[in-house]
Structure formats: C-alpha cells, structure tokens
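Removed: one protein chain of the complex. Kept in place: all other protein chains.
Per-chain numbering from 1; labels A and B assigned in written order.
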Amino acid sequence: MFDFSIVIQSVITGLMNGAVYALVALGLTLVFGVLHIINFAHGSLLMIAMYGVFFAHQILGIDPYLTIPAMMALMFAAGYLLQRFVIVEAGGGRDSNVLLITLGAALVIENLALYLWAADTRQLQLSYTLSVIDVGFALLPITRVIASAAACVIFAALWLLIERTNFGRAMRAVAKEPMGARVVGINVDRIYALTMGVGAASLGAAGALMLPIFYVTPQVGSVFALLAFTIVVLGGMGSTTGALVGGFVIGVIESLGSLFLGESLGQIGVFALFIAILVLRPRGLFGARV
Amino acid sequence: MAWIVAIVAALALVPELVSSNYVLGLLIVILFSAFLGQSWSILGGMCGQFSLGHASFFGIGLYVSFILQVNFGLSAWLALVAAIVAGAVIGLSIGFISFRYGLRGSYFALVTLAFAEVFRVIASALDITGGGTGRNLPTRVGLEHLQFSTKAGYFYFVLALFAVVQIVTWWIARGRLGARFLAIREDEDAAAALSVNVLQHKLIAIGISGAIAGCGGFFYGQYYYYVDPAIAFGPLQSVEILLAAIIGGMGTLFGPVLGAVVLRMAGELTQSVTGSAPGINLVLYGIVVIAIVRYMPNGVLGGFGALARRIPRRRRAAHAKAEAV
Partner (left out) sequence: MLKAEGLTKRFGGLIAVNEASLSIAPGEIAALIGPNGAGKTTLFAMVAGFLEPDGGRVSFMGHDITGQPPHRISALGLVRTFQVVKPFGRLSVLENIAVGAYARLAGRKEAHAYAREVGRSVGLGKELDKVALALTVAGRKRLELARALATRPKLLLLDEVLAGLTPTEVDDIVPIIRKIREGGVTILLIEHVMQAVMRLSERTYVINSGRIIAEGSPHEVIRNPAVIEAYLGPGAALTAQQFAGEARP
C-alpha cells in the first residue's frame, strides 16, 4: 500500500537531482567525446570542488551559490593543468596508460583529502537549508529548486559554448577527427586541455549546487561518479543531449529505487542498469556506434 | 623456474632464522599481496584486460569460505576448494557478460567496477553475510582447520600458496596459453587471424584469475578472522590488488612480488613517518602509479624494459599516437 503522492514526490525529487547529475555527467561525456578517455578522476575532482565550496563558506563566509563563478574558474584551471601536465606527460597516448594515470590521480586526490580533512561527514547549515516550497502535490526544498534551475542554466550555457562558438566548433572537430583538425591548424593538445578544463569547471558549478543538498566526505566523489558514469553510458558517450536526458532518467530511477528498496539496495537499480546498458547497448541512447 | 624454487626455498628458511612477529607478519602481507597481484596480472598484465573490480572474486571467496565453515560446518579444506571454485565461477560470469558483448579497455574496467559495487551493496544488505557489520570466524586452531597459532604457520601457508601461483604463472607464460594471452593483449584481430579463439582465451584468463583471487579471499579469512562488505568488495581492495601488479611490472613472473615489496615497504615507511594518518600511503601509491606509467611503463621490473630500450622513444610515442588516432 503506497501513497501515490509519495511516488510523485519521489519522481520530482529525482528530476531535480537529475538536473544536477546531468551537469556532473556533462563534464565526463565532454572529456570522453573529445579526448576519448574515461576520466576516472572525475569523481575526485567533484569532491575537491565540494570541499572548496565548504571551506569558502566556513572560513570566508561566502554563500555557496555565490562561489560558482570562482569555483568554475578554479576548477577549470585544475582540469587544464591535470590534462596538460599529468595526463599528457605520463600518458604517451596509450589507452591503458591513461586509464592508470587517471586512476592514480584519483587515488592521490581522494586520499590527500582523506589525510587533510579526515573521513568526517561535513554538511552546510544554512539559513535556508530546510526551507521548502509547497506546491500542493509535492514539497520542493529550496536548495534542490535552486540547484536544478541553476544546473539547467549552466548546462544550456555550456551547450551554447559547444554548439555556437569557435571554441566549441574546434572541440567538435577534434572529437571527430583529431588528425584532420591538426591539419587545419587547430592546436589539438590545447583543445584537449581546455576541454578537460571545461569538464572540471562544470564540476565546480555542480559542487557548489550540490553541497547544500548533500554533504561532503572524501568518498562523496566516487558515489556521484558512478552515477555520472551510468548517465554517460545511458545517454551515450560524448553526447551532451544524452547527458541531460540520462541525468533525468537516472535521477528518477535512483529516487524511486531508494523509495522502494531502501537507501542502500536502491543503488543496485542504478548499477544493474549500468551493467545492462554496457552489455546490451554500449553506445547508449544518443551515442555514436561503439 | 629455477628462480622460483630458489626464492621459495630461501623464504622457507626464514621462520627458522627470524622470530620477530613483526617481520614475519610483514612478509606474510607481502607474499599475500604478491599472490593477489599475480592473479590480477594474469588477466591484466598478460591478457591485457584491466579489471578495476578484482575484489569481486576475492570477496566471493572470502564470504563463501566463512558461510560454508560457519553456517554449514564444512571443513576448512573444503571451504578452500569452494572459495577457489566460487572465484572462478564469478570470474567466468563477469567475463562472459563482458567479453561476449565485446567490452574492452575502459568499458570493461567500468563493468568490473560496477560489479564489485553491486556485490558490496548486496553483502551489506543480506543477513547471511552479516550485513554491514560483517562476520567472524571462530578460532579453531589446527592444520585441519587451516588456522595456526603462530605467525610461522601462516607464513608457510601463504608461502605454499605463493609457490603454487608462481609455478602456475610460469607454466602459463612459457607455453601456448601465455603466448596467446599476450597476442590478445597486443592485437585481438591479429590474434583471431592466427586461429586464436579470443573469447575463449579471455574467459580462461579471467577464470584462472578469479580462482586465484578467490583462494586469496580464503586465506584472508583464515588469517584475519573477519570479513565485512568493505573489506571483501571495497574499491580499496580492488586498488591494492592491482597496485602490486602495476608497480612491479604486470605480465612478468616476479613483477607482482617486487610490486608487493615496494607497496608494503612504502606503506610501512609512510606510517612510521606520518603516523597512522589514513590515506597518506595511498596518496603515495597514486603518485607511484603515475610515475611508473610515465617513466617505467612496464613496472619496476621492466619486464619489457630491456626490450623497450631497443626502441627509440620517439618511435614508441609515434606508434602510440598512431594507435590512438
């Protein structure tokens, strides 16, 4: 016996979460689309962003949402540097090498965080953390509303960047045909680094939006990273539309899974879907043929 | 082969000469690490399929061993066999699902990651696995229970396991099976064109790898007497398993040994310098992995290092670039 309104609430929460998840997934799918690598350090970058926002509030008293521009800039730099000086230097192009390097980077970042800030769960207590908007059939926490709205806006902005600017065009060229892009004079290595920067920047924004809703620990990154991977695989590696659609779908599935199977078992729904997609339709909904 | 015998024989003398529990304990951990690393290496180093969720096989062996011994009163020796079989079965299952559908490279790595997480979540939710709190193994010392009262006993146990795995790996590496694994690693299509049944061989590799890891799970239980979902299936477990192989030189016979030594010694060193602060030794490991990939892509042992020296760096990079494009 369940109350239909609880299900509705769950779906709406899922959709709101989904918008933010989509933003997290966007970075991952962008990096895969252009650099053709799966960045295993994606989750740890998100975690760093969240800690950044946390300390900005604790130490500098800045409201998380106001940190977004700064966080995006800082994370952009981090991503750029990671690609330019770690991945490229050590990678040498081999796919297996890059896998190991991003894994190594993830280890370093996650455990540095563990060492510096311990495993304690930290949460922000803001004046509006518990405020909700009552729309009759559901309760919408203010933090989630802001997060999903902002996520959609930022997502749209990044979409415009990719589709309408010269930089975006260069990114798409490199994604499709790196050799050809080089031939026409595009600095492919710089595009790689810039793309990684953009991917990390979206994490900067996502981190600021997520902290008020969730919490931060050194492991928080991997939790959301797995969600991001599932979204990217569902939506199609390299597809921005896929990241958005996938985000909403996974957000709802996660939410409903939690509702019906409980907090921990609910996660299985997402994993099972992940494995199923990889096995049955690796290119996802909108991706190119694998 | 002669090297294996020599090393094992030399090690067998250690408990006679050393009575320090600390040293014996360290050696046990090193040999165990090498054992698990070798299991990863067969699939990852030789056959080229990088698994980021090797804990799946390890954890299944560990839980199966506990459940059979405690809930069903089976003897430890039978539990050992069961753990090996369980590891192999899970290996073949995950392998079949992944390889049958052509998953390679990072995609395969992701699937193994996902499976390990699934197992972890399931293990936290079931009663028979003790849920989140885990299970204990009752102390019943004796060879028939494969539990020992002295560190020396465990040392010989793990040494025996280590010796067996080294011999198995050596045998695989020198013969047709190993040659085919390497071929698959280097170029699957070319291998198929030379009559190598790629799917079948990948399954063989993951089956053997899983069996060994399952056995490792059994040993862990007998030595530490405790299991919980994080120990069995956690990402930390998967990472530690592959670190030994990668650092030491995957695909080589003694790479995992060297890697295990480096890993554990580094761990001890950082612990003595920074105290028991969590995480710092993994930071070190992460840096080491990156450094290894950059400077010694074939591990400390540089199994192919000697060969790598014959290729001018530029040509290697050009070849890699050509491959990537």
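The rule is simple: a residue touches a chain if its C-beta (ideal position, glycine included) is under 8 Å from a C-beta of that chain, and two chains touch if they have at least 3 such contacts.
These figures come from a predicted structure and were not determined experimentally.
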- Whole complex considered, the hidden chain contacts B
- Message: For the chain left out of this view, which of B:R135, B:R180, B:K202 or B:R264 touches it?
- Response: B:R180
- Which listed residue (B:I167, B:A192 or B:M296) would be found touching the missing chain in the intact complex? B:A192
- Message: Even though one chain is hidden, which residues of chain B still touch it in the full complex?
- Response: 174-176, 179-180, 182-183, 186-187, 189-198, 304, 307-308, 310-311, 315-316, 319
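Here is the rule we use: only the chains that are shown with their structure count from here on.
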- In angstrom, rounded to a whole number, how far apart do the mean CA points of chain A and chain B lie? 31
- chain B touches which residues of chain A in the complex? 36-38, 40, 86, 89-97, 99-101, 103-115, 118-119, 178-179, 218, 222, 226, 229, 233, 262, 264-265, 267-268, 271-272, 274-275, 278-280, 282, 290
- Task: Mind listing the chain B positions that touch chain A in their complex?
- Result: 48, 50, 52, 97-98, 101-103, 105-107, 109-111, 113-115, 117-118, 121-122, 124-125, 235, 239, 246, 277-283, 285-291, 293-294, 297, 316-317, 320-321, 323-325
